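All protein chains of the complex are present and in place, except for one that has been dropped.
Up next is chain A:
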Amino acid sequence: MAFTAFSAQTSAAEPAAKRRSPIALFLLLPGILYLILFFVTPLISLVITSFQEPDPVRFGSFVNAFRWENYVIVLETYGEQSLRSAGFAALATLFALLIGFPLGYFIGITLRPYPLLQGLALVLVIAPFFISFLLRTLAWKQIFSDEGPIAGVLGALAILPPGQAITGTAFSVIFGLTYNFVPFMTLPIYATLASLDLRLLEAGNDLYGSPAVTFRTVTLPLSAAGVMSGTLLTFIPAAGDYINASREFLGSTDTTMIGNVIETNFLVLQNFPAAAALSLVLMAAILILVSLYVRRSGTEELL
């Protein structure tokens, strides 16, 4: 649904040829085959698994059934973790936006007269991707450790109460999510702002708009597409993230997110129906949230 929203926008701008060409279908074939093999098939398998019930004969394996209670059970058991995932992901998206928008604005508009600096700044945004994000997240765990520099300074300033750790808290998990997803927010915003016609801003100024008004009525609506795709690129993976909140990285038993629950059910408990049901619930919840969001910000003007 989110994807149709994007295409709807572009097709509204320049109506595409409505003619159905067999050549186009033919060219789409590899993509369609790919989707059938690697998306539709696993999805069907997941749906089937989510309704399975325990095999009465062979312990630990499951047989096909229509046990819809699986969904009720997982929602009852892991409701808290599900809500926490949505909350953490929303906060991380918000913080990523607060960091990513000014950054995108700076690179796309302020640095526009200096292409060299612009390129350099872009490289700086992308550079962290050259190192595995697992390693970078582990590095933060070390930096935030009890005897590490941050905890030492905050402790000395009496901001951090004695005995309070930074790692394994909601703060460190949301920090990790924000940190890891900032580039996904910055790049789309940069892309829309880089093509923003500066004469429109001058016009706003000429029409006695204060910088704030010009920003609100010109810059922001024109960058809405970037903000929207950035938000989706951040929120969707963040809600399902199971690395930052993992006990092995920045999380603890108090910060478990839905991704960790699914991982444990798949790999440790091997309760496949529960894991499959949770995965589908997560998928459905994200689809609903995202389509509501897209509908709101896609049809109306932002703000």
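As a working rule, a contact is a pair of C-beta atoms (placed from the backbone, for glycine too) under 8 Å apart; a residue touches a chain by one contact, two chains touch by 3 or more; residues count from 1.
Just so we're on the same page, contacts and distances are computed from a predicted model.
A.B. asks: If you look up the hidden chain in UniProt, what protein name do you find among "Ion-translocating oxidoreductase complex subunit G", "Phosphonate C-P lyase system protein PhnG", "Spermidine/putrescine ABC transporter substrate-binding protein" or "histidine kinase"?
C.D. replies: Its record in UniProt gives the absent chain the protein name "Spermidine/putrescine ABC transporter substrate-binding protein".
A.B. asks: In the full complex, which of A:Thr217, A:Ser252 or A:Ser291 touches the chain missing from this view?
C.D. replies: Of the candidates A:Thr217, A:Ser252 or A:Ser291, A:Ser252 is in touch with the missing chain.
A.B. asks: Need a quick check: the contact residues on chain A for the chain that isn't drawn.
C.D. replies: Residues 19-20, 22, 25, 29, 32-33, 36-37, 40-41, 44-45, 59-61, 77-78, 80-81, 138, 141-142, 145-148, 163, 165, 167-168, 247-248, 252-256, 260-261, 264, 266-271 of chain A touch the chain that is not shown.
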